[in-house]
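Submitted below is the structure of interest, expressed as structure tokens.
With one protein chain held back, the other chains of the complex are shown just where they sit.
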Amino acid sequence: MSDSSSEIAALHNQGRLLISCPDRPGIVKGVSQFLFEQGANIVRSDQHTTDPEGGHFFMRIEFERKDLDQQFTALKESFRQTAETLDMVWQMSRSSHKKRLAIFVSKEDHCLNDLLWRWRVGELNAEIAMVVSNHLDLKPWVTPMGIPFYHVPCTRETRLEAEKTHLKLLAEGEVDTVILARYMQIIPSTMVERYQNRIINIHHSFLPAFVGANPYKQAYERGVKIIGATAHYVTEELDQGPIIEQNVERVDHRCHVDDLRRIGRDVERLVLARAVQWHLNDEVLVHGNKTVVFR
Amino acid sequence: MSDSSSEIAALHNQGRLLISCPDRPGIVKGVSQFLFEQGANIVRSDQHTTDPEGGHFFMRIEFERKDLDQQFTALKESFRQTAETLDMVWQMSRSSHKKRLAIFVSKEDHCLNDLLWRWRVGELNAEIAMVVSNHLDLKPWVTPMGIPFYHVPCTRETRLEAEKTHLKLLAEGEVDTVILARYMQIIPSTMVERYQNRIINIHHSFLPAFVGANPYKQAYERGVKIIGATAHYVTEELDQGPIIEQNVERVDHRCHVDDLRRIGRDVERLVLARAVQWHLNDEVLVHGNKTVVFR
Amino acid sequence: MSDSSSEIAALHNQGRLLISCPDRPGIVKGVSQFLFEQGANIVRSDQHTTDPEGGHFFMRIEFERKDLDQQFTALKESFRQTAETLDMVWQMSRSSHKKRLAIFVSKEDHCLNDLLWRWRVGELNAEIAMVVSNHLDLKPWVTPMGIPFYHVPCTRETRLEAEKTHLKLLAEGEVDTVILARYMQIIPSTMVERYQNRIINIHHSFLPAFVGANPYKQAYERGVKIIGATAHYVTEELDQGPIIEQNVERVDHRCHVDDLRRIGRDVERLVLARAVQWHLNDEVLVHGNKTVVFR
Partner (left out) sequence: MSDSSSEIAALHNQGRLLISCPDRPGIVKGVSQFLFEQGANIVRSDQHTTDPEGGHFFMRIEFERKDLDQQFTALKESFRQTAETLDMVWQMSRSSHKKRLAIFVSKEDHCLNDLLWRWRVGELNAEIAMVVSNHLDLKPWVTPMGIPFYHVPCTRETRLEAEKTHLKLLAEGEVDTVILARYMQIIPSTMVERYQNRIINIHHSFLPAFVGANPYKQAYERGVKIIGATAHYVTEELDQGPIIEQNVERVDHRCHVDDLRRIGRDVERLVLARAVQWHLNDEVLVHGNKTVVFR
């Protein structure tokens, strides 16, 4: 949150190590010994084993290492050996690295406005590379902030062309992560595959309840007493991807569909913001169709 | 909550009027004029109109009337005329009247224990006429409290006989309301019809998510970040009746199915207790497949 | 929420009646009879009695009356008589009337940004007459929206002058309600008196815990597991006015003061927004140092 120069210096020497592997004795020992020998101090460490017997092991470590920027490539190279011994899937990154985001929107602006505000005040450790929309409505809120806004219409006829344009924009913009901030179009499988576990959608219901279109209307008709929102990674199946975060709000019989929409907007934007923040901080690991969130 | 004698006296002079009718001008005027003329003072009043244009109108009034017990029959008779003029479905009761409950259970006792405790400390304005179970396990917690415990086995073979026994017990016990406090058997349609909007079930999921058997296992497999419980009136369709109350609790990747069950127990018993309390206080009105809860 | 022309027409024929008086028989009858005779249909009605015996009575009614705009003055005049008979403090307004707001801010923009966004999408039934600040930092976010921004420095030396300027601005801007959206200065008693129960402050703690300066630091030092925010009407005593709304969020041992500030921002802006919305809809009545909120 703070941006004093000493904190930035600290961040520049901070790295993250994410590990996933079959559980077995000696993993923590191996990793902590490696870091110790490399002069890196563990600042934060989280781990999870799915099952004490024959389960899967997940670990996230934040460490500090003097002159990390200069040593980073060497450090990664050295770790490769440890990782191979222990049969790990792993990823090492510098905490100072900012992921590049593309935010996809349609006409509703509550999630976009919220993300842009958080980015502006320093809550999102990211570069916003672009905003992409199938409508022009939200352009006036984007361009004054110096963020490119791309209008890519997406109708039944133009779908294939839109898909090509999207992939080209994302590639050229060197985008890491795509945020669907109430983008009301299906994401084609090409993009889902290319950005696996890197496309975050906000669905305006408490999944798995009210999959698909118009969840607030569905909620109204079922007469639920609580509504919710769900942020999840996008997979091929609609609204079925790994859930990152959910939250809810109480409603009652006086609420019409429009009230549910209004109340829901506040839930949606907070749920999406949290999921995005955790993703940007490499705090989310995917395991099958579930997430491990080290927050 | 308090049971001082002055409060009990007050309750003896307190009545409730529930009204449901097509909305039209003059309803509040008509009802409040009637009560004023009958010497009754409105203590609490709640109303709801489903839609300002051509909607349905619901009202619940608590009133005080000197010597209500003696005047109650006459008061009801007088209201009949007002009610007919305004095409109302209505119900008048004395607040001091205690509904007679039957609690159905199987083997899990968290909801039963909670309801018995609330009854004992005076939180439930009811008589517990009986506890009915398809197992004997929970008998030791019931009979010491002086409450009859009926063991009615219910297998594929004995289902029809069990149904007959149930209906006989309920009739003989003059039961108003049936609470399914984790009773793991389907309620036959004969009973559903006879006790329409008077059978309350607790379902251990946030409906409409995870309908049917083993919702915590379903929740675990979907990887949700929040679990819930739902109290609803029982209708012919499984887990589809009007929802009275729901609540939720946060879970995370470290929770196994057994953890969800443990955490869920606390949600279930509180949700059921609230729904039962509201029902006993005539605070729940059913409208189609939804409830209006005046709490 | 919707802005279809039929809804606007409906709103133009909609009025609100707020009543406060010692409880006694016949109030509801009197008021509902008056409205019926005046051709007004009750759309929503809420009431509260502080105590069944000799308590105080509060009522809020939303009604519809054909040609309300033309009939409004006459309707108010007619009600005066009913009101006098029943010793009422009362207020009648048209639902279409928009209150004029002044938003006071210092340097933090999370509440301001949230209120401006809600205003823009139609969630606030108000005109924003001006934003007033003791700093220039937030001007760039205000003036592009066509809202006047007044910079009124407020130091120990200039305090008296600032007070005069404030009162002049508010008077000239015909301001109804002042929102202190993280305005870090004491409000002088002249302004408190002039805008009694019309100045809403957001305090960044769960009052009455952590009154005064730097509540997040206080919360951090006490080691609480939940933080909160409180919206209240401003009175002479600091952070002691009638509470309109509060909410909370869970924190843990990993949260530093900066984390509490970040998490708290989301609580603050939602709590303030709700309080402002309820106030704008005349849903808040003050009784002594408490509020009755008919939401």
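Note that the chains are named A, B and C in the order they appear, and that numbering of residues resets to 1 at the start of each chain.
By definition in this document, a residue touches a chain if its C-beta (ideal position, glycine included) is under 8 Å from a C-beta of that chain, and two chains touch if they have at least 3 such contacts.
Only a predicted model underlies this, so the values are computations on that prediction, with no experimental measurement involved.
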Of A:Asn41, A:Thr85, A:Thr155 or A:Ser189, the one touching the omitted chain in the full complex: A:Asn41
Touch with the omitted chain, as defined above, among B:Arg16, B:Arg65 or B:Arg261: B:Arg261
Of C:Leu86, C:Ala209 or C:Leu238, the one touching the omitted chain in the full complex: C:Ala209
Missing-chain contacts mapped onto chain A: 10, 24-29, 32-33, 35-36, 39, 41-47, 49, 52, 64
Contacts of chain C with the absent chain, listed as residue ranges: 48, 206-210, 222-226, 228, 242-248, 252-254, 287, 289-293
Interface with the undisplayed chain - residues on chain B: 1-2, 109-110, 113, 117, 121, 123, 144, 258-259, 261-262, 266, 270
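The criterion applied here is as follows: only the chains that are shown with their structure count from here on.
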Chain of greatest Cα-centre distance to chain A: B
Closest chain to the centre of mass proxy, which here is the mean CA position: C
Type of chain B:chain C copy interface by residue overlap (half), same or different: same
Highest-count interface - the chain pair sharing the most C-beta contacts: A-B
Whole-Å gap separating chain B and chain C, where each centre is the average of the chain's CA atoms: 37
